[in-house]
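Notes follow once the structure below has been shown.
In this view, the complex is presented without one of its protein chains, the others remaining in place.
As written, the chains take the letters A and B, and residue 1 is the first residue of each chain.
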Amino acid sequence: MTESAAHLRIIEETPAYWRAVFDNPPLSIMGARMFEGLQDLLARMDASPNLRVVVFESSNPEFYLAHFDLDDIAGSLGLMKTTGPSGLPILMDTFVRLTKSPVVSIAKIRGRARGVGSEFVLACDMRFASRENTALAQVEVGSGVHPGGGGTERLPALVGRGRALEIIVGSSYVNRALPDSELDGFVDALARRIASFDRRPIEAAKNLVNQVSLPSADRLLDGSNSFLTSVTWPETQRRFQTLFERGLNKPGDTENRFSELLGTLLDN
Amino acid sequence: MTESAAHLRIIEETPAYWRAVFDNPPLSIMGARMFEGLQDLLARMDASPNLRVVVFESSNPEFYLAHFDLDDIAGSLGLMKTTGPSGLPILMDTFVRLTKSPVVSIAKIRGRARGVGSEFVLACDMRFASRENTALAQVEVGSGVHPGGGGTERLPALVGRGRALEIIVGSSYVNRALPDSELDGFVDALARRIASFDRRPIEAAKNLVNQVSLPSADRLLDGSNSFLTSVTWPETQRRFQTLFERGLNKPGDTENRFSELLGTLLDN
Partner (left out) sequence: MTESAAHLRIIEETPAYWRAVFDNPPLSIMGARMFEGLQDLLARMDASPNLRVVVFESSNPEFYLAHFDLDDIAGSLGLMKTTGPSGLPILMDTFVRLTKSPVVSIAKIRGRARGVGSEFVLACDMRFASRENTALAQVEVGSGVHPGGGGTERLPALVGRGRALEIIVGSSYVNRALPDSELDGFVDALARRIASFDRRPIEAAKNLVNQVSLPSADRLLDGSNSFLTSVTWPETQRRFQTLFERGLNKPGDTENRFSELLGTLLDN
């Protein structure tokens, strides 16, 4: 067993179904040797026509993939500077080839998956996590940088732009089910957290998310111009007049239940 | 304090964290002066390099932003005709600059946010709402018009095309968790509600949503042609034959549990 292979053990359950186990104690930190293991695995996957699915798990139930290896910063950043077989930088090459492989990849998550570890999970075809024992986070913005391994590009498609920005510029995964009594405290804590981070990584992260999640100005102008036309339709004028007769713009039942009342607006 | 500023009060919690409070009693109606306040705020945000986050809230716990100011229809529609600093119409300029700002915007919602008020909320980077006391609605189609401030463009990315159309052509936010006994009554009420609205705003709204949410005919044709090829593969012919031997197309266990049985279809 080579040293790099030691960070990622492959178990062939059947010729069609393999398990890949991250095994880098004590914290399952993701560095250059882990990516060597993933590159070796991708080469084996390409050469295995009977393979259908690979499940990725961790030997440490508390840490799935802790984060990028910042002890070996040169080695880690090198993964984003030197290219792999596809011509993309090795880190991105690993994730993109996993995504485009005919073999299905499943992340089975227990413990913490943070930073590039969360981005690995996002590059898998599916994700299943322990409800009691999982913590996913993009910790980059709070560390002064921003996600660079696909997090800003993949999260908006998965959870929507708003939730993606909450995760990325808040540097945490949080729960949004909010009873009225907790709303003020929650939003104030999140705002103070974001306010404590550096401005440049917030700006860069938000800009990258915008690139893959915003409608174009042309689409927005179509909507705006079509609205201006609709105001001039005679049937619309009749509805507006009825709304004012019923009390629009004055405190009372019509303002309180505007949308409910629309279903019977023109009745008798 | 200027008159316009009175509709939007700014509270600087810290240099990095501001609160912006909508304050236009009695109903928090969103008109030309409210947008002046927002334009002033955007200029101050651009000139504040220490700022990271702005939280938008309302002084009225029952009304976050009631809807467009239809008392001053000329002033309100003017917001969609005269351009702001970005070259886009002022209403859209306000929403797009908020979205593209390096500063993070958070809507903290209590009470009703309807029509352009809902579209303001959609233009913020994140939304958090009181579970007990929030009503979001796009009331336009039932009023004879359709959303024109980005609702038709932003909702599909946030909640999917189907839910976006339900909100927009139904002119309401509704709950879709449906016990079997409630399904008929719910769908009939929704269908009758939509049937009571004018046909032109339904058509315009659906068309705008389609522009930002449908796959192209080319993508659909790729899928169709690839399917036709797959039917001719020998391993596929073997599966089809087995399915028929097991009772496909006849009432019974194979039809009742088709998808479950696929996992062991070729076993002995």
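Just so it is clear, a contact is a pair of C-beta atoms (placed from the backbone, for glycine too) under 8 Å apart; a residue touches a chain by one contact, two chains touch by 3 or more.
Being a predicted model, the structure only gives us computed values, none of them experimental.
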Residues of chain A (touch criterion as defined above) contacting the omitted chain: 13-14, 16-17, 26-27, 29, 49-50, 52-53, 55, 62-63, 66-67, 69-71, 73, 77, 80-81, 88-89, 91-92, 96, 99-100, 102, 104, 106, 108, 110, 112, 114, 124-133, 135, 137, 139-140, 142-154, 157-159, 171-173, 192-193, 196-198, 200-201, 204, 208, 211-212
On chain B, residues whose C-beta touches the chain left out of the figure: 156, 160-163, 165-166, 169, 176-180, 183-184, 186-188, 190-192, 194-197, 199, 202-203, 206-207, 210, 213-215, 217, 219-228, 230-231, 233, 235-240, 243-244, 248-249, 251, 255-256, 258-260, 262-266
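The definition used in the following text is that only the chains that are shown with their structure count from here on.
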Distance between the centres, which are taken as Cα means, of chain B and chain A, whole angstrom: 19
